[in-house]
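Apart from one protein chain that is not included, each protein chain of the complex appears where it belongs.
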Amino acid sequence: MLYFIEQLLNGVQLGMLLFLLAAGLTLIFGIMDLVNLAHGSLYMLGAYFAATFAALTGSFVLGAILALTATFVSGVALEVIAIRPLYGRSHLDQVLGTFGLLLFFNELVRLVWGPAGMTLSLPSAMLTAVQIIPGVYYPAYRLVIIAATLAVAALLYILVMRTRLGMLIRAGASNREMVGALGVNIKLLYTLVFGLGAALAGFAGLMQAPILTVQIGMGENILILAFVVIIIGGIGSIRGAFVAAIIVGLIDTLGRAFLPDLLRAMINTNAALTLAPALSSMSIYMLMAGILVFRPEGLFPAASK
Amino acid sequence: MSVLFERNPRNAVTIGLLVILALIPLYAALTGNTFAMTLFTRVLILAMAAVSLNLIMGYGGMVSFGHAAYLGLGGYAVGILAKEGVGSGFIQWPVAIAVSALFALIVGALSLRTRGVYFIMITLAFAQMVYYVAIGLDRYGGDDGLTIYKRSQFGGLIDLNNKTLFYYLCFALLLASIYLVSRLVNSRFGLAIQGARSNERRMRAIGFPVFRYKLVCFVIAGALCGLAGALLANHTNFISPAMMFWTRSGDLMVMVVLGGLATPFGPLVGTVTYLLLEEALSRVTEYPGLFLGPTLLLVAIYLHGGIAGLLERRAP
Partner (left out) sequence: MTEPLLQIERLTKRFGGVIASDAITLDIPRGEFHAIIGPNGAGKTTLIGLLAGEIAAQNGAIRFDGGDITALSADRRSHLGLARSFQITSLFRDFTALDNVALAVQAHCGHSFRFWNDARRDDSLRAPAQAALDRVGLGGRAAMRVDRLSHGEQRQLEIAMALATRPRLLLLDEPMAGMGPDESARMVAMLRELKSSITILLIEHDMETVFALADRITVLVYGRIIASGDPAAIRADAAVREAYLGEQEPTRG
């Protein structure tokens, strides 16, 4: 039971990270109609920046703030230099172009930071396990991730629903051309949205750095999960990304934790033993396939033009 | 195919390339440069995979981002059967093709009802799923991969361990694939596929049940790529999940686009270019990605916007 609660929380935590990535991806796709494979690279940069700045300043929090800023700036620079020519192009062109960027960033990181990866240590306060309900202990830092992401989600909600920028974002998501025709500075809007996406990705990267990984190519694996999240949630919808991220995080984590034993209990053969871990990693793709059969546009499709 | 006999610069390059490829084993024998054989065998095999991708992506407008999965499935079919004691190529290769075709059928049935970027991401996700399944297969090497000690046996017909023979087999199969695909795309089936790429709404209006044709096309491409996977496993005597990591699918897409979408020899030209470029860069610098990456970006921006623009289906 305790194990179950722990895994449940891990699932929520993974969901939170996925949400940060997916929110940026879905915003960028919804508003700029851009498929961005280099999104994972910004996630990676966030982690590397955080590890570097934390080591330099001796403070995790300071390092995180600097990393977030650096990632935002990197995102903006990337948008201005390399992403702008891809707007309005076919998705194939965008896939190829951002694929090239992905290769570039992996190599750049290898050049600057070396091939070995880095570690980021936590302040000792965060390392303690906290008792959330009597008898159940969960690492404080993982709770921080969940709390921080919920705060970001709330901020995003306020931004999108209550500010002028947010209004432009929502308008742009449902009718791109109209927003341009209204005389809004589209270039600036796009740059800001891209920067916001980069910041979200960087935030996810730096938050998970102490407990998961800081290495080259770390963006690739999680990017796929983020794609699954926005397919399930509906491209262009932040709300959809949130719901889908939690679902995907839970199913993936709980699936990996419990399915193998469940399968082995049910089918006691060699084949089951071999296939169990493989099958459990398939669970979210099965979910995605299932949803596609009934709702090909995802759970909360944003109105698209 | 008769178009090959017109005199123009593109044909000259193609024919020149074919001649060079045919002479590689001779060159390797004369100079002792076995690496050339290895490299170009790989080129031939991946070119075949690229031909299959060009069928659905170039001619059919289906931008599948999960094509490397079929290389993996075909390769794993050979590897798993070999490990379980079934060494005959007469069994391994048809199984490789059948498994790939079946997977393509399932993925296609689920994905082809979506369009645009959904389709791209969904094919990507399904391929990644196969990747993770392969990692989970401890018995067959898991993450580390599996060595194949004996290449597919064809009982005296041909010894695949003979590198020269293997090279020419791959070459022959590549040429056969190019020929078959070129006949396919000009047949009634092929025109239906191309029509669906050009204007799916129009196709439906004149009476084509588009889905079934796209699905069959998707399966054919998957099966052909599965065969390439079987060849690849034999070539490297090794299979691993890395064969189907999604960035490999990206590589395949680059090869197809570089060479020219919807052209018979484009995939071959693109594969040669990309692999040689990769090879050359890795000799010149320790960080090839620093140059390869921006090159891809520039290709995407400047080299073929027009062709890919035609590819992109407009939502009605």
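Letters A and B mark the chains in the order given here, with residues in each chain numbered from 1 onward.
Here, a contact is a pair of C-beta atoms (placed from the backbone, for glycine too) under 8 Å apart; a residue touches a chain by one contact, two chains touch by 3 or more.
This one's a predicted model, so the numbers in the text were calculated from it and none came from an experiment.
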Which displayed chains make contact with the chain that has been left out?
B
Hidden-chain contact residue, picked from the options B:Asn11, B:Thr147 or B:Asn199
B:Asn199
Of the residues B:Val86, B:Ile158, B:Leu173 or B:Val216, I need the one that contacts the missing chain.
B:Val216
Since one chain has been left out of the picture, which residues of subunit B touch it in the full complex?
183-184, 186-192, 194-195, 198-199, 201-210, 213, 216, 310, 316
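As a convention for this text, only the chains that are shown with their structure count from here on.
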When centres are defined as mean Cα positions, the distance from subunit A to subunit B in whole Å is 30
Going by the contact rule set out above, which residues of subunit B touch subunit A in the complex?
57, 63, 65, 110-111, 113-114, 116-118, 120-122, 124-126, 128-129, 132-139, 245-247, 250, 253-254, 257, 287-290, 292-297, 299-301, 304-305, 308-309, 311-312
Per the contact definition, I'd like the list of subunit A residues that touch subunit B in the complex.
29, 35, 37, 82, 85-86, 89-97, 99-108, 110-111, 220, 224, 227-228, 230-231, 235, 274-282, 285, 288-289, 292-293, 296-297
